[in-house]
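One structure, as structure tokens, below. Some questions next.
Note that one protein chain is taken out, while the other chains of the complex remain in position.
Chains here go by letter, A and B, matching the order in which they are written, and residues are numbered from 1 within each.
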Amino acid sequence: MTVPARVAELVRDFKANGRIVIVGASLAGLRAAEALREEGFSGPLTIIGDEPHEPYDRPPLSKQVLKGWVPADHTELPRLRELDAQWRLGVAATGLDRTAKQVLLADGERVPYDRLLIATGTRARQWPNPTEAALAGVYTLRSRDDAARLRQALAAGPSRVLVIGGGFIGCEVASVCRELDIPVTLVERGSAPLVGALGGVIGEIAAQMQRDHGVDLRCEVGVLSLEGDASGHVRRARLSDGTTVEADVVLASLGSIRNVEWLEGSGLAAGFWGVGCDAGGRAFDINGVVTDSVYVAGDVARAPHVLYEYQFLAMEHWDNAVLGAQVAAHNMVSLEPDYRPHLLLPGFWSGQFGVNIKSVGVPPFGDEIVFTQGSAKQRRFAAAYGRRGRIVAAVTFNNGKWLEYYGRMIEQSAAFPPPLPGWDRPDDMKPIAADFPEPGVPTATSDVVLTGHDPNQRTAEFRPRGR
Amino acid sequence: MVQETPWQQALRNANRANPYPFYEEMRKTPVSRQPDGTYVVSTYRELVELLHDPRVSSDTRKRPGAIPGVDPFEATIITEDPSEHDVDRRRIMRHFGPPERPDMITDMEPEIRLIFTELLDGMKSKTRVDVVDEFAFPGPVTVICKVLGVPLESIPLFHDWIETALDGLDLGPEASDPEQQRRLAAVSARVAEMRQFLADLFDQYRKQPGPGMLSGMGNDDGPEGRLPGGSLVSNAMLMLFAGHETTVNLIAHSVLSLLRHPDQLEKLRRRPELIVPGIEELLRFESSVQFWHTRSALEDIEIAGTTIPAGSTIFVCYGSANRDPLRFAHPDKLDLERPDNQHVGFSQGIHYCFGAPLARLEVQIAVSEFFRRVQNPRLVEDPPPYRHNQIFRGPRHVLVDIDGIRD
Partner (left out) sequence: MRIVVDLNRCQGYAQCVFLAHEVFRLSGEETLTYDPNPDDARRLQVERAAAACPVQAILIDRLEGAQPRSVTS
């Protein structure tokens, strides 16, 4: 038998008899499972998820669910094909033994694998003071159960909602509150809402939008403490500017924490930044060496991106979960030279205050911004982000039909500022500083975190826990 | 004589029934410069790209040397750019669809069904019918009159005006023929008559509001105000015209295409629900708007190895893009179940067909009912005679022999 024939035989055999385990039963886990079957993998497939629910879609939670239109349990994701998988729902993975090739479950069971996909995603960062976080009326919003609880609290007609953190979730919740005619205060430590994701120039527009809709917006202010009443229900917050806010519902929207604790001791490059992997989804071990049997997809994955100077990006976006899962699934049942890269041009959207905010590329990678179409005042516009003379991202407010034009320019590393549009030109088309917070300034709002994390420079002594 | 380009050949009257071999030739150069300096875009990817390019204008008035007042579509939502376009489209959409009126079209379903049912009932004693004159035309024209609030009695009147206008427009090598020049000369008077007719109608509705979009548009005081008078009439003319001509052609072509593809027709008979994806495929297969002619480059645009210089007219050829094998596998095959059918039969971008939801509903009902009720339909002549117009391409008649009409 020739070597290529033997390799082909190996792939065929793996597709028929290999054992694949997916840890994480959300969007990435589900789409990966479907893609594996689509790729012709017919061996045993196990999907492990810590929540008792079938895979559901998260974006509706902070919008139609909170508004009360759609119940939280009406968010289950469609199945695009038959899976024939074994589902282990409601039981968390607690450890990974790469030597024995087993996933350890909370109930003590060990699930053997030949190939493993890590898609454990992130969870909401809790209010840091545990006693205050335990007060009734203090919420976070990430899971379906979180959304059901917060919805119930909003339906009860609170006197005021306090949103801590002006990221996308915080802003969307503030928007829903106003739609429901609930008074709301939003406190953001940075200079404006959305500043981490879209910079200060766009943040200022978002801020004005909030004020126009009656949000009591307080920027460059922190929440020092939450206070409850005798029955243990939150009543007020003390802010760093010395003021207090009376509120009976508090949402801590402080960003996310990647679910990597279960990988401690596994010898993978896993830490607060996520799980390092190559652009094909193959996980790095702690020394930065790529593994052959462990793959990563979704919010928890962190891979180098060719368009962004090969920096390692974690993209907590819906499309990253879908495409990353499909690429990882393909590569799990392939060998060189059939590997595929995950070359996503990231994009996201947010609906708030009647405005559709869409973005393509990685805005925080840019340091300049230029308005290219429409009117910021009317909140119908397109703007492009640049860095070192090339376009790296774009954002639109109620101008989504034009976004793909900018996406193509970003893919082609086109010059910044981009060429002038033929019409609907903004009053001022001079590039200005995009005004992102300095790295290290905690805003807890950024969906895309850029770091220069280089696995080769990490040593084997690294300990992710306790940071 | 100089060899004609594939585009010029595609525009010739004799090739109206089958322009596709010329399109295939055209796609070898995705963006091709014509002898008159016009650029024609024939491939899917490039076409979609230009539809989303803010350096492209749809406004004929912005072309170098443009003479205002000539194009009947001037100052309508189809020839405006943002932000005027966006404002005007919202002003009109308020009377047609979401966000303000999301249920208007679906609420019309029973009425539309009844219109087509009655047309089929009228064929009961016949052994030969003309699908265009007896079905594809009277259905949509009745529907658009009801949608807009145009009296049904005026149908013969504006039908004649529209036919004259359609026959007068020729963008191909035969435009300079004396007969075509004579047709062209008749257009402006007809357009003027139609404008007057609609202006009078708006006057009536201002005095006495009635049902339909025109009354709503003429009397509306929405958040962005009312369309100015001239623009009101131009847009009304556009809707009255585009609101049925394209649907007529789509129904006629759908019947024709399905009769030409008995395997697909058989599939549709067995699984009537296939009409839903089927209509999308029929739109791809024989696009009612073959191309659009009002776009131009406002800056130099580099695309597919060509630079379209600022000021150039750009024709986007939907009919060709919808048959692009780089986007659609086996594009010349009619497949009612075609997966990933992201056709451009209604265009894309901000000028996406305003009336698409109405057209879809009408054609789904019309084509389903036709093949459910008409017994053993057989094409009498293939290809059928085509109308002169190149943009709004469709058969003039589709004669079909039938054995009867089921109840």
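Points worth noting:
Definition applied: a residue touches a chain if its C-beta (ideal position, glycine included) is under 8 Å from a C-beta of that chain, and two chains touch if they have at least 3 such contacts.
Note that this is a predicted model, so its numbers are computed, not measured.
Looking at A:Asp13, A:Glu109 or A:Glu309, the residue that reaches the missing chain in the full complex is A:Glu109.
Contact with the chain that does not appear here is found for just one residue of A:Gly121, A:Gly255, A:Gly351 or A:Pro437, A:Gly351. What subunit A contributes to its contact with the hidden chain is residues 52, 54, 56-57, 59-60, 63-64, 69-70, 74-83, 85-91, 105, 107, 109, 317-319, 322, 347-349, 351, 353-356, 358, 398, 400-401, 403-404. Subunit B meets the missing chain through residues 90, 97-99, 102-103, 105-106, 273, 276-277, 279-280, 340-342, 346, 348, 352, 356-357, 360-361, 364.
Throughout what follows, only the chains that are shown with their structure count from here on.
Averaged C-alpha coordinates give centres for subunit A and subunit B that are 43 Å from one another. Every residue of subunit B that touches subunit A in the complex is listed here, in rising order: 49, 52-57, 59, 62, 81-83, 86, 297-299, 349-350.
Those residues of subunit A whose C-beta lies close enough to touch subunit B in the complex are 372-375, 380, 382, 401-402, 404-405, 408, 419-424.
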